[in-house]
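First up is the structure itself, then whatever we jot down about it.
With one protein chain held back, the other chains of the complex are shown just where they sit.
For reference, chains read A, B, C, D and E in written order, and residue numbers begin at 1 within each chain.
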């Protein structure tokens, strides 16, 4: 039961994103610099090497990039998505014609650096939350970079996090703007009838809303922008209620400095947009073997 | 001569990226939460409001997102891309059916937050460089997020930066890996003949390479991973050479803390991948008008 | 609370499906028969008229088809998706150049006839279930026609049904093949941890599985291929359990002749693939106004 | 001469439709249920098994679905499109990682079930027509499901039917709406001049129109909504005319109960929209090998 | 009866081809030269002016190019596709922001110049054929430029020509390679049965093949690579046969110098690949109004 769920992105998402990225980076003429090489077809080996410590993600994209660019290139991996990687220790190897290696370098690395950056920051949040005690999982949000959601959500899983909604079709999330003229109880009943079986989550700013949501049968209550202290009160109330299994999500104001305190409240999930929207790239490079 | 060049992204890039993002966020069923609203068609006004200071970018994407989602929604702007924005001061307004406003909120904001983040960090680099004196422009790299290059490069312009290569087809950039078995002089001659009129840039690690590149007629010399002191020596040499107008680019090791020192060398451009690859999102929100 | 949720399909799904259908039907030369018309530009009015009783769906697709084909054509509706329609009573009107009306006729009607067929059959199931008493909602499955899922699911809503999963990303559904080496309790715990907040459904063939699933906290139990009598026993057990609100889905062997008996069990939802996979078209035609 | 023409759909149509269907069914996160499997990579064998008698079609789509999803999966067939299949007798086998088998199951089966449904109903019409005597072929129409035309038309061929127009570009079909201000003779002459070599078909409601069309040199006359008796009179006239080889199509009011009577008239083709627009799915399932 | 059929290309073909062309020409940064304009938004008028005599085609593409690029630009036409145009006499006018006019100039003109080139050369063939007497129509082939077929076929119609097959799905064309092991009579019978109603054409190298094809009921006989004299013999035979209305196509070896002689044979259509595959561009330019 300890095996994590797969962090692989769906293959079609990889294929499409890579095709787009290659067209974007090559332009109409291709790599006009590599075209100048005296021996473009020389079979060459290069290592994919992190420049800093972190967590690997995006390997399927790098493999696909070279596959689309030139089927003669072979990419092999000594690490897999989700592995912690160390600076200067190769995680993969690329072998093929020199021109192809250079032409695909940036596309492959742009995926690797961004997605490993997402996985690395997620892992930092996961570790920080663990330090706070409790069992809270770090989850992402829909604040992802346009066109990259499936890949970023897979990178979050690689970093030990879990995924909140993949799209607006997945779950019902009732925010204050949805509640004009509708009580929480009505909203839950309406959601349960309209979208039977979907997870139903209620955004709550105050304990009385939490109480109303739990009583109404919401599957998740989101404690929005609460202090750890206020959140702890809500958690305590829920656990003592008739529905102690209600999932409690903490959202808003979560940073690496505060996540431990939030985790210590006993909440189930802590969501943060930082891991997808503001993750710095993990620096990885392609090192050609010295001759 | 002081008017900056346009920072608008090409319209086709906006249309395509937005279409992709909407399909990604809505999923097969659309916004199942907004579907629960008692009065989804209620005409509503909402303001687009920064939560922090920064520079606006991505407004065309937000406008396009609502246009594709529901033609009844109107988006108007009180600020334009490139403007500095302040927290709690609205930069735009959205008016239309409540359900459409809520459904499009995340797609519109995902573009705005990321691209404004790029523009904001670029502006910080531009300002920091200006503080160092000299005339260096901040430029981006090809280290962009896959599928978002055209939009990110426009955001860099909005932040006061300039664009390095848009794709591998744009300019010739000769790095060490291209020079196996080829002198710099040969590489420049080859490039000049093969791609007449294209900018030719040579990556240089040492002063003697700079000298060779300038003599060969390279349009740009890239000083790669040099200290400010080493870079200053190179700049001095170029300016005193027979081709003082050669563009000098500084690359590698450039951070907000070092950019002023690099700018003080008198270099022409300073490139950094941080502004596209590692820019934190600028937080903007959609505030529905209180009734 | 009695207003139904919207049955409109997401607009991007309409735009994409229509573009595909137009390209498919026009071919490289367009409508070579309409090209022979003596006066192709003659402004003409035509009514969209059902040939049989049913429920309307797909009107947005028909409107979009003409919009993409020729912006001069105007489509107006006297009925909306979800309305019951009667034979020979027009539901909409198309006005524009004669050649455009004829060229777009088949594309517009193909959407209308299929989607109204889905809505009509759904409505028949809904009505038949209602006749059985209880409160069960009719829901669809993932057995939809490739490329048409978003539109068919909207048509199901138009017919008074609700939607089961939109994609494999939406909810966790644990079938027997997933349970090799995993107890139901373990599967629920695993799902709750891996995908916090998602609806979790367990396929059950026997009462003891239902008991195990309910105790484990599954949100939905699917009674698979049970007789109405066997299902009634399960429903009774759940309602008397500590989690009476668990959603009970009946699946398999559901037809127009049996749905009332299943509804009478007190189940919450009854799923059937027939409404999307085997719905006969509702015949609608385009009648040009006599001069 | 007895070998039928190929019933394979064009490969590009298969590739495109499958790519669309996979993206549609997997969503942004992929199969979140299969992700819970204790051993997702376990190599597994499963049989594709009809639950009812019918005619197979769509095998190329099922093969392609698994190829796009996971290249490690192998699909082999013991039957080919057009073969009659029996319940509980496997027609194909899928072998590969368990998670991939489960993830692709629905996409593969959705194609198989719909297209085999089309082929099966077509075959029923073909057999029923044959029972009536004569030589009439069953043909489809342009009343197909949007985005699936190429695949459905191939399934019609698999069922022993033939294809009417693939698109509006294929043949000239003159209906009453085209004839305002134009005689049949003029329409044929116009079509012959404008689109030389294309098949020209005239829709006829009465014998005098048939006579006019045949004399004018139409290649096909469509007897629209005639009784078998009225149609027989027209057939007799044509066969006795100077152009007895004119193809006679019967259209409208054709059902499984009437098709024999229409075939007995000696007509050449009988068209029906039921086979594409209203064909119930043929139920096929994926049965994992018991261990 | 003298009105020609429309020469407009299908709108979806225009929209798609233009979107592709704009993305291709603008690249990731857009028009970096126009970005330097001191006043890019200055409203400007420009005329579309032929530099040589010819026939206009492609106007819908030019209009669409500006519509996609910038909705503020308005394009109006004083000539329509199919009109003869004279050097230095404007055929259209573009009005809008200066930068948009310059940015879209090349995309708009690339369509206009190529398609007008096709129309112009077609018209030259049509006129030359008319000079030879007879009634032969000039038709195109499937030898078109990849991705541009629908537009080129419309341009052929604009030039007074007609269209042969739009795709391999349109008509049956039996060439020598199809006849291995099959007589012409068998091929026609097979085609008539397999694809009822489609035009059936037989490629013939000799008179005896023509005789066989006509007797078999082929709709079109193609006289392949015959001299005008040999062709005349065939025409005479057909006209005196029992099927004098059989369409006679002349193909191969047709040039502007020989087309009159071929037309004089009394053939019905003369096909040439030159008009699509080898048509020189008609030079048109965009002239900005002098201030």
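Rule of thumb we're sticking to: a contact is a pair of C-beta atoms (placed from the backbone, for glycine too) under 8 Å apart; a residue touches a chain by one contact, two chains touch by 3 or more.
Not measured: the values here are computed from a predicted model.
Within the entire complex, contacts from the absent chain reach the displayed chains A, B, C, D, E. In the complete complex, the hidden chain is touched by one of D:137, D:153, D:190 or D:219, namely D:153.
In the complete complex, the hidden chain is touched by one of B:166, B:228 or B:280, namely B:166. As for the chain not pictured, it touches chain A at residues 19, 22-23, 26-30, 32, 35-36, 38, 40, 68-70, 99.
Of the residues in chain E, those that touch the hidden partner chain are 17-18, 20-21, 24-39, 61, 98, 102-103, 106-107, 109-111, 113-114, 117, 142-150, 166-175, 177-178, 180-182, 187, 190-191, 194-195, 198, 273-274, 277-281, 288, 291. Along chain C, the points of touch with the absent chain fall at residues 24, 27-28.
Keep in mind that, in the parts below, only the chains that are shown with their structure count from here on.
Hopping across touching chains, the smallest step count from chain C to chain E is 1. Chain pairs C-D and D-E differ in how many C-beta pairs are in contact, and the one with more is C-D.
The distance from the centre of chain B to the centre of chain C, with each centre set as the mean of the Cα atoms, comes to 44 Å. Residues of chain D found to touch two or more other chains are 24, 26-30, 32, 35-36, 38, 166-167, 169-171, 190, 194-195, 198. Taken as a graph of touching chains, this assembly is fully connected, with contact between every pair of chains.
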